[in-house]
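Note that one protein chain of the assembly has been removed; the remaining protein chains are unaltered in position.
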Amino acid sequence: MNFEQLYSDFIMFHFKNNTHRGRLEDSTHTVEGSNTSCGDSITLYLTIGKGVVNAIGFEGEGCAISQASAAVMAEILEGKSLEEAAATIVNFEKMIHGEEYDGSKIGDAAFFEGLKEHPMRAKCAILPWKTAAKVLVSKQQKKTGA
Amino acid sequence: MNFEQLYSDFIMFHFKNNTHRGRLEDSTHTVEGSNTSCGDSITLYLTIGKGVVNAIGFEGEGCAISQASAAVMAEILEGKSLEEAAATIVNFEKMIHGEEYDGSKIGDAAFFEGLKEHPMRAKCAILPWKTAAKVLVSKQQKKTGA
Amino acid sequence: MSLKETSAISIKEVRNDFPVFRHYPSLVYLDNAATSQKPQSVIDAVSGFYERENANVHRAVYPLAEKSTDLYESSRSEVARFIGAERNELVFTKGSTESLNIVANALATSGRYKTFVVPTFEHHSNFLPWQYHSLKNGIKFVALPIMGAELTVTEVTESLKEVEAPFVFSIGGLINSTGYRTPFEDITELVHSFGGLTVIDGAQLVPHESFDFKKVNSDFLVFSGHKMLAETGIGCLVGRAELLDDLTPFVFGGGMVDRVSVEASSYAKEGTSRLEGGTQNISGVVSLASACRYLNKIGISAIHEHVSNLTETAREMLKEIADVTVYSPPDSHAILLFSHKRIHSHDLAEFLGRTQEVAIRSGHHCAQLQMKALGITSACRASFYLYNTVEDVKRLIEGITKAERWFL
Partner (left out) sequence: MSLKETSAISIKEVRNDFPVFRHYPSLVYLDNAATSQKPQSVIDAVSGFYERENANVHRAVYPLAEKSTDLYESSRSEVARFIGAERNELVFTKGSTESLNIVANALATSGRYKTFVVPTFEHHSNFLPWQYHSLKNGIKFVALPIMGAELTVTEVTESLKEVEAPFVFSIGGLINSTGYRTPFEDITELVHSFGGLTVIDGAQLVPHESFDFKKVNSDFLVFSGHKMLAETGIGCLVGRAELLDDLTPFVFGGGMVDRVSVEASSYAKEGTSRLEGGTQNISGVVSLASACRYLNKIGISAIHEHVSNLTETAREMLKEIADVTVYSPPDSHAILLFSHKRIHSHDLAEFLGRTQEVAIRSGHHCAQLQMKALGITSACRASFYLYNTVEDVKRLIEGITKAERWFL
């Protein structure tokens, strides 16, 4: 994979676009995650109500891939039911780990699939999702694939 | 060094000759030594009186080199004053370790000099001497070279 | 005297693969239990790594580092496959000795085990770590006595009845001094039925016998690369993932930490990271995967058959020398421990090595207690591997005969 494939237009668009960046004042959940092997850290703000993920915002330090991944994740999860959100996260994690996954469940996040060949950078992409999983995915869902 | 140099006629003569082998009934000192890296062990019987090493006998398991070395040592040390004996031992040890030594002090034991190039077998040759040193050489003598 | 010719492998081709025999065409190398020679493909894998793929692994994103990380991790998968384990069950170490120290230290400090049990025929590397760490941590240490060189499942059963559980039982698969093939599969089952864990010391076994970690169902396995055609300085600790991920680290440093703080630091969760602190022997890892490929190409069972034939041939011929005593059990594999009644083992080894170009080992073979159990302090050991020939065996026997003429 060359640089342009890794830093695709899709990723650079979401990195530069600055959507979903920032704290949500009315968030119901705040959760932190970090990737100690590279130093990246992220804080997610989630507004959850009536079984639905209403809004997601994020703050933190990270490379273009992790920032884009956070923005895309927020975009995809917003408006989803808790169950749909969990299924999306579980499938994204499977995709990044090179396991079989349900492509219909993850939408545009499929653009990150190539990273499964790059374990160092896959860690960057997965950080926001792993962090969201702390709130949205139960142990049971992790096992069954939601 | 080839095999014939290592197992010289001198060494084989003393190995096969079986002199000084066996326990001394009237010994004043009995001392044991072993070389755990190869399994050899030796027991020395010394008869010491009036500041003179009167007789030495040995028992034990060991290769031709260690057995010959024991026989030669006994031969050389018998009749020597304690001081002369200590000086002989210290010089033999120096020779085997490749250090400078006083050749006039060790007599026929100089035939073992070639072993200094063979650390594994030097251990065999030195075992009887190290064992005798426990009785005959003081710490002080070791330091000053007797 | 029946000389079984061995046809399991094409010996000429195999010997061509090992440059040492090009340099010393008449070398008879019978010290394989100490370390093996290396095929050209392994040597080339090492040079190739340093010429084209060398970078530190895991922590960098440029292509050369990605190449070396890929190579490192794909080697882990290959080596794991070679012994029937999963990639997350295999930790790279310096060798069997380090592996055994890692696991003995971790199990001793876990506070979970009451007793460590080790048979007394073990190599010092599978004895001292258990002895040291049990004494240090107030764990009972049981050195199972042996009669001669063998240990039956019945004897082990009797001993285990006295042992306080939970316990750890560490046993060699193939004993390095005598070539005794232990019944480690049955013992593993037995130990589990008594509520114990097993550690298999595969240093001699893995080079000679196809091993299936899952099937054997042992808890841990260790082995060394250098005895199976790979570089020195590389070995493995294999453990069932749930056990491995639970071991206390042995070496603290770069790569095994999660978060460092002045008060207390936390360590990586997976055993494969947590137990690999500091820069690893990357070329060693590459060489081990390459060695596994070579062994697979020749075929481990073909090697086993070939070595078995050589061992039997040598055993029969040794027995015909009146003054020779063979200490190895009747069905020992790859290894023959023997001595001559009238020539000390060092003298015999020296004569064979220097005048006959026959390399065997003499001494206690890092098994002082096994020697003691046999009533000796040292002996000669001839050990065979895939590149040895019936001609090598004949040269050994002839050499002993010549030594008799020289020494006696």
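Letters A, B and C mark the chains in the order given here, with residues in each chain numbered from 1 onward.
Please note the rule applied: a residue touches a chain if its C-beta (ideal position, glycine included) is under 8 Å from a C-beta of that chain, and two chains touch if they have at least 3 such contacts.
Small disclaimer: the values here were computed from a predicted structure and weren't measured.
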| Touch with the omitted chain, as defined above, among C:K94, C:H208 or C:H306 | C:K94
| request: From the listed residues C:G172, C:G239, C:G255 or C:G271, report the one that touches the chain absent from this view. | output: C:G255
| request: Using the definition of touch stated at the top, determine which of C:S47, C:S193, C:N217 or C:N296 touches the missing chain. | output: C:S47
| query | In the full complex, which residues of subunit A touch the absent chain? | reply | 2-3, 6-7, 36-41, 61-65, 121, 124
| If you put the missing chain back, which residues of subunit B would it touch? | 34, 36-37, 118-121
| So that we can see where the missing chain sits, which residues of subunit C does it touch? | 19-20, 22-24, 27, 29, 31, 34-35, 37-38, 42-43, 46-47, 50-52, 54-56, 59-65, 94-98, 100-101, 120, 123-125, 127-129, 131-132, 135, 143, 224, 226, 231-234, 249-255, 257, 259-262, 264-265, 277-284, 346, 349-350, 352-354, 358-363, 366, 368-369
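As a convention for this text, only the chains that are shown with their structure count from here on.
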| message | Taking the mean of the C-alpha atoms as each chain's centre, how many Å separate subunit A from subunit B? | response | 78
| task | Provide the C-alpha centroid distance between subunit A and subunit C, rounded to the nearest whole angstrom. | result | 46
| How many angstrom between the C-alpha centroids of subunit C and subunit B? | 38
| Per-residue multi-chain contacts in subunit C, two or more chains | none
